[in-house]
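Complex shown without one protein chain; remaining protein chains in place.
Chains here go by letter, A, B and C, matching the order in which they are written, and residues are numbered from 1 within each.
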Amino acid sequence: MSGKSMMEESAIGLDEQMGATYGAGRHTLKPDAEHESQILEVAIGPQHPSTHGVFRMDVQLDGERVVRLKPVFGYLHRNHEKIAENAAYLAAIPYTDRLDYLCSMTNNWGYVLAVEKLVGIAVPERTEYIRVIMAELTRFQNHSALVGFLLQDMGASGTPLMYAFREREKILDLFEAVSGARMMCNYLRFGGVRVDCTPEWLEETRQLVGRLPRFVDEFERLLRGNEILMARTQGVGVLPRELAVSAGVTGPMLRASGVNYDIRKVDRYGIYDRFKFRVPLGEHGDVYDRYMMRVLEMRESIAILEQALKEIPDGPVQDPKTKVRGLRPKVGEAYGRIESPKGELGFYLISDGTMNPYRYRVRPPCLINLTILEDMCLGLSVADVVVTLGSVDIVMGEVDR
Amino acid sequence: MTVSFVLLALLTLSAAVAAMSMPRLIHCALALAVAFTGLGGIFLNLGAEFVGLAQLLVYVGAVAILIVFAILLTRGSEVSMRPGARSAISGTVIALAVFAVLAHAVLTSGVSRMATTAVTPSNRVQEIGVTLLQQYVLPLEVIALLLTAALIGAVILAWREKSPAAQEGAETR
Amino acid sequence: MNPLSACLIVAAFLFCVGLAGALSRSSAILVLAGIELMLGAANLNFIAFWRYGALAAVSPFHSLTGIVFVLFSIGVAAAEAAVGLALILAIYRYTKSCNVTQITELKG
Partner (left out) sequence: MNGYFAMATGLAERVDQIFVTFDHWAVTNTPEPLRWLVSILLIVVPILAVFPGLFALTTVLERKGLGRIQNRYGPNRVGPYGLLQPIADAVKSLTKEDVVPRTADGVVHYLAPLVIVSTAFLAYAVLPVGRNMIAVHLDAGLLFFFAIGSATELAVFMAGWSSRNKYSLLGAMRAIAQMISYEVPLILSSIAVIMIAGTLSPEKIVLEQAQYTGIFPHWYVFTPWGFAGFLLFMTAAAAETNRSPFDLPEGESEIIAGYFVEYSGFKFALFFLAEYLEIFAVSGLGITLFLGGWSAPLSFLAVIPSWIWFFAKLLVMIGVFIWVRGTMPRLRMDQLMNFAWKFMLPMALIDMVCAGVWRFLPGGALWVVLRWLICAAIIVVPYVALARGLEQGRKIEQRVYRYAEEG
């Protein structure tokens, strides 16, 4: 197959899959015709240490320069949406845990929000606070793990990763204490949460959150001024603002390209309008900006957590009159979306009045952020591709569903 | 003539034959490296320590690697030798004729009846250095100039003219 | 046969192997390799004469000539290999071939 037709094919395939068009800013890099014979085709993945799961990039290299990159996914596809369409509304919550398996709390929230919109359920005050606390803890641990993984991709032999995981473990301990599971929490319910947080748990969380700024400081001291880190990430994998917008990129990646778009501010879902926090914005849209977005957002998460933990009221976590089991929403549709740590996580539900949704659709931020991978990577070397992929922050559970 | 000399000579010659006759270019290059190593071994065996090590350093460490690189960079041009090719036969015949003449000359000349010294002449590194920098300083400078010129020439020859696409790639870095 | 002539025979054979390769192989790289082998054979002669030759015993002043000559020869050979291979690369880029029988034009 000639290279050109293959590239076009991949682009068309993606367009259809996404329903997105992104002509703007797309630049292709043709190999010099005279060196066609020297092009080396390498499949990076699905078994490769830094593809973050079973992801494959078919890369064509001229020397070490990438002239073509075709992302291939689907290795972890498990029919998530169809299964959810054949299950009761409640039964889909555990499945959402497995989407982005680092952030089950926010996944739950996105789905629960969609169902609450569909049915029109009110959420008690205390529950709103608990949800914010859980979401921000999740965001913190996701970002810290990402920074660790990114440095690991850069070849830092695990030290930053282990530093990141030390803190992540403590947050996972908290999740375990409240929900019984460290990663697959399955904690949120329509109109509430499964069980209330104990005062002791809240106290423990307060203490942990009090220690987190020190951890972020330490992390930054470890890495921020590192010349190699800056040389490896600045100007690498640049995502232009227009391309980011037209490709539907969301989350820290979009903000690293300088677009002020944070669903917590735009939608003000939950009770996010009550908290003071800032949205950091990047300027260059390169890997360094994406990395720093995560670091800065960790600090903002801490600010939100501190406020939420201070203001959390007493009260019920679930209105007893809310029907959780055997839900039969009226015919209609709803789209609930939240700012998950990776971007806009949306759930689109159509109800035909039966026990299970007629259509259940996930808008996965990872997949959509991944679609512009080739545009970011052309002309880079293999080492930069790995780092760029790392900065996208993908979890294959969500990409493939 | 010692056992070690015979072994080294056999190694060198067989590796050289292999380097010139194997069908795959990479194998040729590796055999060539062995031949160069053997030649360095012969130098060491003859007592020329500095030259033998310099031979290893330059030929195995640099020339062989250069050849390997050149083979990799000209991938796809690998042409396997057809054993019956006319050039192969005529080349071998010519070489054998040359060898016959040379061997005849060596064996019949006075050299093979000459008395040879048993002791290795002194060749301490320091003496070589002093000789190079006093007696032979002009040739040394000329060699230095030649190497510099060769370096610049090689770089210019191997310079890949950048196409616009390649430049764009360089800028996106 | 004394050690000197043994060395000379070995060198002669090495030279002829290089010659045969340079004449019969069609890959320009191997032609270059053959030439390098021939140079190596010449170096072996120098070392052999330095080691066993008459000069060593006669005049200590000249005793290092063979060694020094070989050092120069190695330097020249390295330069030759570098330029030669760069030439081959340049030709390959133009003609897509290293086959000496196919490179028949001087026009570049």
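As a working rule, a residue touches a chain if its C-beta (ideal position, glycine included) is under 8 Å from a C-beta of that chain, and two chains touch if they have at least 3 such contacts.
Just so you know, these numbers come straight off a predicted model, no measurement behind them.
Just so you know, the chain we are not showing touches A, B across the whole complex.
Residue-wise, the contact with the chain that is not shown comes from B:A64, picked out of B:A19, B:A64, B:A95 or B:A154. Only one of A:V193, A:M292, A:V362 or A:M376 touches the absent chain when the whole complex is considered: A:M292. Within the complete assembly, B:L30 is the residue of B:L8, B:L30 or B:A158 that touches the hidden chain.
Within the whole complex, the absent chain has one touching residue among A:Q234, A:Q307 or A:N356, and that is A:Q234. Those residues of subunit A that touch the chain absent from the view are 40-42, 48-50, 61, 64, 151-159, 161-163, 166, 224-232, 234-235, 260, 262, 265, 278-284, 288-289, 292, 296, 381-384, 386. The missing chain lies against subunit B, touching residues 26-27, 30, 33, 37, 40, 49-50, 53-54, 56-57, 60-62, 64-65, 68-69, 72, 124-126, 173.
Everything below uses one rule, namely that only the chains that are shown with their structure count from here on.
Subunit A and subunit B have Cα centroids lying 59 Å from one another.
Centre to centre, using the average C-alpha position, subunit A and subunit C are separated by 63 Å. Here the CA centre of subunit B is 6 Å from the CA centre of subunit C.
Shown for subunit B are the residues that touch two or more other chains, namely 73, 76. For subunit A, the set of residues touching two or more other chains reads 37.
Those residues of subunit B lying in contact with subunit C across their complex are 1, 5, 9, 12-13, 16-17, 19-21, 25, 28-29, 32, 35-36, 39, 42-43, 46-48, 50-51, 54-55, 58-59, 62-63, 66-67, 69-71, 73-74, 76-79, 81, 85, 87-92, 94-96, 98-99, 102-103, 106-107, 111-117, 120-123, 127-128, 131-132, 135-136, 139-140, 143, 146-147, 149-151, 153-155, 157-158, 160. Those residues of subunit C that touch subunit B in the shared complex are 1-10, 12-27, 29-30, 32-34, 36-37, 40, 43-44, 47-48, 50-52, 54, 56-57, 60, 63-64, 67-68, 70-72, 74-83, 85-90, 92-93, 96-99, 101.
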